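Missing here: one protein chain of the complex. Every other protein chain is in place.
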Amino acid sequence: MKKIKRFIVTRAKGFKEWFKQRTVTERIGFCILFLIMLMVLISFFYLPYDPTKMDGTAKLKGPSPSHLFGTDNFGRDVFSRVMSGLQDTVIIALGIVAIGAFFGSVIGSVTGYIGGLFDEAVMRINDAMTAFPSMLLALVVISVWGAGKYKVIIALGIAFIPSFVRIVRGEMLKLKDADYVDSARLMGVPTFRIIYRHIFPNIMPTLLSAIAVGFNNAVLAESGLSYLNIGVTPPEASLGSMLSDAQGYLLNAPWYALAPGFVMIILILGFSFVSEGRTK
Amino acid sequence: MLEVKNLRVSFDDSDEVVHGIDFEIGETEIVGIIGESGSGKSVTALSCIGLLKDNATCTGEIIFKGKDLNKLSDEERRAYKGTEITQIFQEPLTSLNPVLTIWHQLEEPLILHRKNMSPADRKKRVLQAMQQVGLNDPEELLDCYPHELSGGMRQRVMIAIGIICHPSLMIADEPTTALDVNLQDQILALLKRISRDHHMSIMFISHNMSIVRNFCDRVYVMHKGNIVETGTPDEIFFDPKEDYTKKLIGSIPNGKLREDSLKGDEKTILKVEDFSVFYKQQKKRFYEKTVLKEVVKKVSFELHEGEMAGLVGRSGCGKSTLSLGLLGLHKITKGSVFFEHDGKKTNMLDRHADKHGVMQMVFQDPYGSLNPKKKIGWILAEPLRMKGELKTSAERKQRVHEVLQEVGLDLSYSRRYPSDLSGGQRQRVCIAVALIQGARLIIADEPVSALDVTVQKQILELILDIQRRTGIAVLFISHDMNIVRQMCHRIFHMTDGKLNELTPEEVSDDIHKK
Partner (left out) sequence: MKYFIKKTVSMIITLLIVSFLMFLVFEIIPGDAAVSKLGTEATPEQVERYRESMGLNDPVPVRYARWLAGYLHGDFGTSTKYERPVAGLLSDKLTVTLFLAVESFFFFFFISIPLGVLVAKYSGKAFGRISHLLMQIIMAITSFFTGILLVFIFGITLKMFTPYRFVAPGDSFLGFLGCLFPAAVAIALPKIATVVRFLKQSVTSEERQDYVRTAYSKGASSNRVYFLHILKNAMIPVTTILGMILAEVMAGSIVIEQVFNLPGLGRFLVSSIGSRDFPVVSAIMLYMAAVVIIINNLVDILYHVVDPRIQND
């Protein structure tokens, strides 16, 4: 018991130290992300209203204590819809970045380390893929395959791989001839271990900031697709699809469009604040 | 002509790096300022010409020709920069703008300060200045970009930019450090001639004692932001008064020959025969055959146990390539390299041979050779984990601590990251990495050339001490003849990928010129 307590105390102290070292922007960024993740977690268990429940008596009502962000054209509670939309948006974006970053770093680090003809071939394909904007690539997949949450994750996830390959490979090329890598080779460290224990920790900072940037791009791309009604399909709603529904009521019920829009801005801002601190 | 009184420079209002120094430079005088890195000599130079960044505060008087420059506004001060006071820098390639032609860069001071000059006059003056600094065919160079010139030519262009408006003071901040030895002499001779012909004073900043000794009329010694001593070069070098100066002068490699010699019956530890190392040449078209460039050309030599062998040669002659080739880090090689110890013969070029640990390397750049993301203890324990002889982490820790003590570091270093260490301490860790693997031969590639003289001396002593104690053989690569003379039993001289052997007595500074 004592051990656990001491562990927690030292960890908390370490966290405090770590937090003190961050810049102000970074601290704000972390706070925003923490709050958003908290909201997403809560939204799994509790929402003030059922986001799909319609209420004919309360159509397009302005913000009030009972409906924090007002109601939409079907009388649904916008706050609850934003919460559940945020949840979908975050999950989809995380899925996209996870696919992109994982495959991107595996392919990028191996091809960068090996080099030669293999590298040449991989990069050719990679370049051809980056020639497509990720949005277009996802459009191709979806136009053939149909829309849907998981299809969006896979389509955009694949579209995000090339940029991670490029970043990780670039770092790999820079680092693989470092003296400390030669030194590790002289120690008799096997190639696999050199890549993942010696070089990869040094790529990590770059990769982390690429992940933060990638997360933002994923949110933007997903919301773009959903806005065009070819991403998430109703009744599920991400922040993007809510915006497209709300645009028609801009004149009478601006809160309907502004609420999801601003939540999205804050989400992206949180990540870009954090990633900016990382790059410095 | 220039009189500096009570100059203090601090950054971000907190750490003061120059603590109130006074010095003066007379007309056509060449004044040297020597000191180790961090002594504040470069900051002093920058504050004299007025190039400090915004976060620096500079107090005191900088009186140039009777006027206190420190009291002038930025605008007024700019009228002095490039005309009355100019500066040349250490690295001529990066000091010239890579995307502007030589002509644009030479012309700029005239555009800024000689506003009524016609374009034709400007061109005349530019060509004249280029001839003065020994650039022949100046017309052809005008349209070149800096990267198209050689290192020596670039520094000449820098000097031409410096003298184009006939300044009275030139500040030269380590102007020859980035150049090869023979180019150094030429540039120094050029500076001296210009100083005499144009009545220009030079404030010469350097860490290289022997250059300052031959070049300057008077010397200031700086240490930790203070001027500790001043005098003529002879006074400073032969009769230093202050403790620090004595230590500094004492650390300069004197080139005295090594006293102990080998017995002559030592066993061969490394046998190299007809060894060549190749580089792939950049292909122009993808269907062309890869052309191999022979960088090391059929060298043969032997190293013996307990021997310290030197390898000298100018930059680009293939020294480092040879050392990487010997260690099997370079794939395209020819010939044979055999390592022999305890009756066991290892083929270093066989990719599958178990050759780890027997031969190790200490790299030149102490900042690149330790993984910045790992603690010293982890780095040192890594080869032990690979070998697998010491099973528990406690045993490994024990061994790491022993080795750290051997190189003169205490146990607390195992918990630090490389970034917490100074250059000298890092180099000690690199030596420890070699020792912990039980290396019998260490290849040290310019291990001290990135270090300050006083630290350099400590590391050299450590290497000698370890070698005497353990009888390791060392192949010591350096460009500094004095160091090699005092360290090595035998010396190899490399030119254009070929080796010839010399005794320490035969080595002298002007070996490169032959």
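Order of writing sets the chain letters: A and B. Residues in each chain are counted from 1.
Here, a contact is a pair of C-beta atoms (placed from the backbone, for glycine too) under 8 Å apart; a residue touches a chain by one contact, two chains touch by 3 or more.
Everything quoted here is computed from the prediction, not taken from an experiment.
**Q** Which of these, A:55, A:236 or A:276, touches the one chain of the complex that we don't see?
**A** Result: among the candidates, A:276 touches the missing chain.
**Q** Which listed residue (B:10, B:70, B:87 or B:427) would be found touching the missing chain in the intact complex?
**A** B:87
**Q** Tell me, which residues in chain B touch the chain that this view leaves out?
**A** On the side of chain B, residues 49, 51, 54, 78-83, 86-87, 89, 91, 94-100, 108-109, 112-113, 145, 147-148, 158, 161, 284-285 touch the unshown chain.
**Q** Please output the residues of chain A touching the missing chain, sorted low to high.
**A** 127-128, 131-133, 135-136, 139-140, 142-144, 216, 219-220, 223-224, 227-230, 240, 243, 247, 250-251, 254, 257-258, 261, 264-266, 268-269, 272-273, 276
The rule we apply is simple: only the chains that are shown with their structure count from here on.
**Q** Starting from the mean Cα coordinates of chain A and chain B, work out the distance between those two points in Å.
**A** The computed centroid separation for chain A versus chain B comes out at 46 Å.
**Q** Which positions of chain B touch chain A when the two form their complex?
**A** Within the complex, chain B contacts chain A at residues 324, 327, 329, 354, 356-357, 359-361, 363, 365, 368-374, 382-383, 386-387, 430, 433, 437.
**Q** How about chain A: which of its residues touch chain B in the complex?
**A** Against chain B, chain A makes touches at 178-180, 182-189, 198, 201-202, 204.
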